[in-house]
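What follows is a short report on a single structure.
A single protein chain has been omitted; all remaining protein chains appear in their positions.
Now for chain A:
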Amino acid sequence: MEKMSRVTTALSSNTISGRTMFCHLDAPANAISVCRDATQVVVAGRNIFKIYGLEEEQFVEKLNLRVGRKPSLNFSCADVMWHQMEENLLATAATNGAVVTWNLGKPSRNKQDQLFTEHKRTVNKVCFHPTEVYMLLSGSQDGFMKCFDLRKKESVSTFSGQSESVRDVQFSMKDYFTFAASFENGNVQLWDIRRPDRYERMFTAHTGPVFCCDWHPDDRGWLATGGRDKMVKVWDMTTNRAKEIYCVQTIASVARVKWRPERKFHLATCSMMVDHNIYVWDIRRPFIPFATFEEHKDVTTGIVWRHQHDPHFLLSGSKDSTLYQHMFKDATRPVDKANPEGLCFGLLGDLAFAAKESLISSDANRKPYPGGDRRYPIFFFKKPDPTEQFAHVSSALSVFETDLDSNRMDWFVKTAQLYLLSGKPFAELCDHNAKVAQELKRPQVSTTWTMLRIMFSDPANLTTPGPNHNLSKLGTLPLMNSFSMKEMGSGMGTESRLERSKGDSRQDNIHLEPGNSHISNNNEENEETEGSDGQAEYMFGDAELDDDDLYSVEHDNQTEEQEYALPQEAFQLRHEIMDNPSAPEHLQQDKADSPHVSGNEAEVTCLTPIESFSLISISQPLYSPHLPASFFCPIVREMLSYYAEQGDVQMAVSVLIVLGDRIRKEIDDLTQEHWYMSYIDLLQRFELWNVSNEVIKLSTCSAITCLNQTSTTLHINCSNCKRPMSNKGWICDRCHQCASVCAVCHHVVKGLFVWCQGCSHGGHLEHMMNWLKSSAHCPAGCGHLCEYT
């Protein structure tokens, strides 16, 4: 069957003639019908009844059947049908209940032939028998179907469907005596024309009215029905019970359905309202129209294939008063515009990808065998028309996951969690963060932190810095530099452990530091390299190894001036006591002075302490005058913008917070706010609520800090009497019980209290978690299935 039709297609494809064209009608059309040889089409409507000739380039009006001065309701057609055997014979169904036949062979202007006025209400449908010349069937709103013999004046039989109005009647193509009728209550009935007393078979096809039905032109058992429930269903009538074999869901109620000639699985539909398009469906792929004709501007009322063996032309009439001939190759194909792929990046860098299976299957790239099917000689092989292929397709969904070790967004989460943003002196924060970055293998970020520390650790805005003092401070720069780099490069493990173990106590030490250094300075002037030991005693045994080293070294290098500097330091460094000398690192780089390059290299090459000492002696005299920290601000600002623009807003915000006032004024508030917002949004995506809160808290933008001040009201119910607690505190007004008793251990909860919003019972977070591991019910015994999210 398929093969046969393909051959016909091949043949007829050579003879396709005509084009998509239309003509204006005088009035909206209700129905159209085409004569057997596809040369003429009749258009019928409430105010129109005309015959048009179908020519190559245009429609030509042939005949107007509305004649006579008196407008007759008989002309007001709900349906029209051209006889497929007798080319002069037409029948119309009038809205006043009349069934009229027309004989085009009549010599007079009025072609009206017979008039049957037996129906009480509008006749919805007329249908000629496909082979019998004189047999006409009608279906009416009054619920009756009548069969007429055109040689007689009256109907020969009346069929009572007894299921409300008849919407459509269709003779079977193959079974001589059978016709189908569809009803407004959703039923479809099968009748034998010889037995008007009772239907052969009835089944409920749709919910709501069945507006149309159509027998398959080739397959005797298939009946397509369309209804207000927006469905088209195909029924196999050969079995005892009508079996639904295909179902097409359309987007609007289905007014007409017509099988496409020569295409076993195709049918065309149009809608009764809302939707003006004509769809051609492949019932095997019922979700997406195979083709769409979108020309009409109003509801399409009639569709008919131009020729019963030509699948390429479809005629349609519409309420927009146009008659169209659609050429199939001009149809839009929704599936061409339909996206065959979906792609989305997940939060953690995994990638979800759905694609049409044929696109991704490995043999998609394989060239089809040139000869095609071997059963046929190569010259007989006709490739099926690709535009007519519309087989069932499906998509494959897969997720590309980054494997756990190298989970690509881990660095973000870890960094967010490990960074310290406050609570320690600036230099330590920088060091810590540099180490975090280093451990996560982000050397550039790490270096940035280190450089920040160097740039800003000096209380650079000293108002009256003595020249010598400055010199000495600056002199330590390369040392610091090399030291910290060394620490990061090699001694990471021990140092970080130390750092952590010191924890809070470290802060205390820091406060003592100026004094310490003062003392150490005075007392241990002659110490060369072991300054840290001496210091350690003063620092209550804390084995501080890194920064204190520097201090001691620094003091060693200059002994006399220290006393001038100290008082100033003591007052000025209230906040950042641990601050270290500022380092004109960038200045060096910018100027590219040769002596200073050594300091730069120190970063990379990890000088040993001894080397760095020697470095000091070289570079010390060469230091330029003191540079305030503000000198670096433009550079830092640029750097922050750079990070932000590279997608690392984390770095921008972290530096912003750590630097605090040092940089804040340099960056306009909008930008800061933008960074904060972006970072907080990211943190919340990763559900890093604590970090996000910390950032909000530490931010200096008013717009950000107020984020924490919204939705801070809690409404609580007493866990005993279930009534809202009005008073302050945890004693209920009404039952005078303490509401915050843990339902598990029955003690008053202090600290974190978690409770179910459904039954108000709760308790210690830990207890509740343990309880819910074993039971879904409330520990208080109230029987509630508690929900904690």
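Everything that follows uses one rule, which is that contacts are C-beta pairs under 8 Å (C-beta built on N, C-alpha and C of every residue); 3 or more make two chains touch, one makes a residue touch a chain; residues count from 1.
Methods note: contacts and distances are computed from a predicted model.
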From "Leucine rich repeat containing 58b", "Transcription factor TGA3 isoform X4", "SEH1-like (S. cerevisiae)" or "Large ribosomal subunit protein mL53", the hidden chain's UniProt protein name: "SEH1-like (S. cerevisiae)"
Per the touch definition above, residue among A:Tyr176, A:Phe203 or A:Phe353 touching the missing chain: A:Phe353
Touching the absent chain when the full complex is considered, from A:Glu341, A:Glu638 or A:Glu766: A:Glu341
Of A:Ile251, A:Cys706 or A:Met769, the residue in touch with the unshown chain: A:Ile251
Candidate in contact with the missing chain, chosen from A:Ala29, A:Leu682, A:Leu698 or A:Ala780: A:Leu682
Missing-chain contacts mapped onto chain A: 230, 249-251, 285, 287-288, 334, 337-356, 359-362, 364-365, 392-403, 405-406, 408-412, 441-445, 447-448, 641, 643-649, 651-653, 670-671, 673-675, 677-679, 681-682, 685-687, 776, 785, 787
